[in-house]
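One structure is given below, encoded as structure tokens.
Let's turn to chain A:
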Amino acid sequence: MTKRKFGLGLSLMLAAGTMLAACGSDEDTSSTDTGNGGEGGEGTEETSDFSVAMVTDVGGVDDKSFNQSAWEGLQKFGEENGLEKGDGGFDYLQSQSDADYNTNLNNLIRRDFDVVFGIGFLMEGAVAEIAAQQPDAQIAIIDAVVEADNVASVLFKEQEGAFLAGVAAALMTETGKVGFVGGMDIPVIERFEAGFLAGVEAANADVEVDVQYTGAFDKAELGKTTANRMYQGGADIIFHAAGGTGNGVFTEAKERKEADADANVWVIGVDSDQYDEGQVGDANITLTSVLKRVDNAVFNISEQAMNGEFPGGETVVYGLADDGIDLADSRGAIPEDIMTQIEEFKQQIIDGDITVPETVE
Partner candidate 1 sequence: MSNRVTNILVPLVSVILGLLVGAIIMLVSGYNPLIGYTALWNGIFGDLYTIGETLRQITPYLLAGLAVAFAFRSGLFNIGVEGQLIVGWFAAAYVGVAVELPKIIHLPLAILAAAVAGALWGFVPGLLKAKFRVHEVIVTIMMNYIALHVTNALIKTVSDGGDRTERIFTSASLRSEFFQNLTEFSRLHYGILLALIMVGVMWLILEKTTLGYELKAVGFNQNASEYAGMNVNKNIILAMVISGAFAGLAGSMEALGTFEYVSSKGGFTGIGFDGIAVALLGMNTPLGVIFGATLFGSLKYGALNMPNEAGIPLEIVEIVIAVIIFFVASGYIIRLLLLRAANKKKEAK
Partner candidate 2 sequence: MEYVVEMLNIRKEFGNFVANDNITLQLQKGEIHALLGENGAGKSTLMNVLFGLYQPEGGEIRVRGKKVDITNPNVANDLGIGMVHQHFMLVENFSVTENIILGSEPTKMGVTNKKDAADKVQALSEQYGLNVDPYAIIEDISVGMQQRVEILKTLYRGAEILIFDEPTASLTPQEIIELVQIMKRLIAEGKSIILITHKLKEIMDVSDRVTVIRKGQGIGTVVTADTNPNELASLMVGRQVEFKTEKGPAFPKDEVLDIRDLVVLDYRGVAKVKNLNLNVRKGEIVGIAGIDGNGQSELIEAITGLRKVKSGTIFINEKDVTGLKPRKVTEAGVGHIPQDRHKHGLVLDFPIGHNIALQTYYKSPISKNGIIDYNKINEKAKQIIADFDVRTQGPHELARSLSGGNQQKAIIGREVDRDPDLLIAALPTRGLDVGAIEFIHSRLIEQRDNGKAVLLISFELDEVMNVSDRIAVIHDGEIVDIVTPETTTEQELGLLMAGHKIDDNKKGELKEGEDQHVE
């Protein structure tokens, strides 16, 4: 009896699906028509037949970090070239689990986007596989290297930005102790850590650094407790490279500032300018942010592809020298004299006088 019930349920569901599909198909074509019509109307520029899209990793498009930054880059590119969101313009898909990367990449390629970005090192395996299956597609991957002729790999010298953050922290600390909160212990985050440690060391070797990894990028509560321990232990500036987990670091710092307006707590943000994250009433606890200009990289690669110069098979590395990495405006939090010293270090890195290590010794 039970079996029959299930079998029946399933077939009914299929039947209902078929009906819906049948009803929906008219609607579907008509909406596509208007879409095309709209584009056709504007489509006097030759750029309109270039399109680009991206797949986020499990962090989602509003992660206030590199997924969001990449999407901003794509939006900017779209705006400047008169593209619209959707087919034939620019678009994104979010991934719920690791298994979704292949499907999402594939879906976008089948929708004939000229370039598809895979955002994040997590997508390395999926990009490699899809690239092999779809040799005509152009795919770019951020934060990982995939060796295929139709894949452009984009890396950043995170350590250079982190170095400057380390300099800023070492020069600004009043307690002589600063903190680093990492997400998962993976190469990208290790580059942040190594750069930060080197920067502190270079500016003031006496400053102590408390390094903690939380093991996750999406556990804000974990970030909050880690930050709590660090502030409790005497640190006054925390640099986080932990995605969503880092939001907890901000929460902790803001709560402390809220409880005591004179509290000396600071957070250095990561990836995008996290100034807005640090607002507490009129005060702000964001010292600065290490900018990883994924948006610039996405914009650049898209532009190159549009001009027929897609860097397939190449690995492009962005650093301080080419605006791929930078320090955000501190909005006065860092005094002029210290800014000057930071600028000096920056120039030395750009000139090659300082080579920031990628790994922690």
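Keep this in mind: a contact is a pair of C-beta atoms (placed from the backbone, for glycine too) under 8 Å apart; a residue touches a chain by one contact, two chains touch by 3 or more; residues count from 1.
Keep in mind how these were chosen: all candidates are chains of the complex that A comes from, given by their letters.
Because the structure is a prediction, the values reported are computed rather than measured.
Undergrad: Which candidate touches chain A in this complex: 1 or 2?
TA: 1
Undergrad: In the complex of these two chains, what residues of chain A are touching candidate 1?
TA: 1-10, 12-13, 16-18, 20-21, 23-25, 27-28, 31, 58, 60, 86, 93-94, 96-100, 102-104, 106-108, 111, 121-122, 124-125, 133-134, 183-187, 190, 215-219
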